[in-house]
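Just passing along the structure, written as structure tokens.
Removed: one protein chain of the complex. Kept in place: all other protein chains.
For chain A:
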Amino acid sequence: MIDFINYYLIPGITLGSIYALGAVGISMIFGILRFAHFAHGDLMTTGAYIALTAVWTLGLPALAAIPIAVVGTALVAVFLDKAFYKPLRDLPSIYTVIASFGVALILRSAIQLLWGTDSQVYVVGFQKPLIFFDSLRIALRHMQIIAFTVAIAITLHFFLSYSKTGKSMRAVADDPELARIAGLDTEKIVRWTWIIGGGLAAIGGVFVGLDTDIHTNLGWNLLLPMFAAALLGGIGRPLGAMLGGLIIGVAEEICTFPIMDIEIISPSYKSAIAFIIMLALLLFRPQGLLKGRVL
């Protein structure tokens, strides 16, 4: 039983936290700007590499480099919107979706040019996990990742519920026409969407690097489960996306747990779990867990 917690549940929650941080941005962009942002994974990669540069040049530990990564990636996200998505905003959303594919390739190639294609780590070597009660083993970095994600979820909840910007964002997500007629500054809300989405993606990217390694396909590889998480939580429901990320991350890891020493699902089918959950959801509850918009 303790093996289940140590090697399946905790890695699952860690993975889920990373999915959650990426899925928030996808869900918000989907809700407010109404398009599927395929370059979101590469924003995560951007964040991870900006933090890597800070680790190299300033000698900071990876966690301390997070603010730099957040600011840098948020700026990149706002710039991408200005340069590529804003001119297409009045066209049908399929144009923007395709453009975001292009942006994903541009970002990845730029990263490959700037930082090279080798995989990198923030810290060389390995760390023994902390052991509690003689049996519970948690790696320090997993505790950090989970704690940070919980703190972010709480902050995000209060921001969306009580701040003026947060409330405006929810209003635009619910009904953009009505929000505009009521006099909300849509451009400002769009800007904040990119700042928050990009910033959280950067944190997710740094966490991936902290947990495993940093390479140029880091975010792209996570894109599909993150989309599944955004759909699972309900489009335009940022906290739903976080919940969705957690569920998908945990499901991917624990599904391979052998019951009575029999592996029911081979570990090589882990990735399929996200898609099975997504398909089942689209068939039976298309609005998602937290009643988001139906696609």
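Convention: a contact is a pair of C-beta atoms (placed from the backbone, for glycine too) under 8 Å apart; a residue touches a chain by one contact, two chains touch by 3 or more; residues count from 1.
By our rule, contacts and distances are computed from a predicted model.
According to its UniProt record, the chain left out of view corresponds to "Branched-chain amino acid transport system substrate-binding protein" among "Branched-chain amino acid transport system substrate-binding protein", "Cytochrome P450", "Polyketide beta-ketoacyl synthase 2" or "NADH-quinone oxidoreductase subunit G". Interface note: of A:61, A:87, A:102 or A:258, the residue touching the hidden chain in the full complex is A:258. Where chain A meets the chain that is not shown, the touching residues are 3, 6-8, 11-12, 14-15, 18, 112, 117-119, 121, 124-129, 137, 139, 208, 211-213, 215-217, 221, 253-254, 256-258, 263, 266-271.
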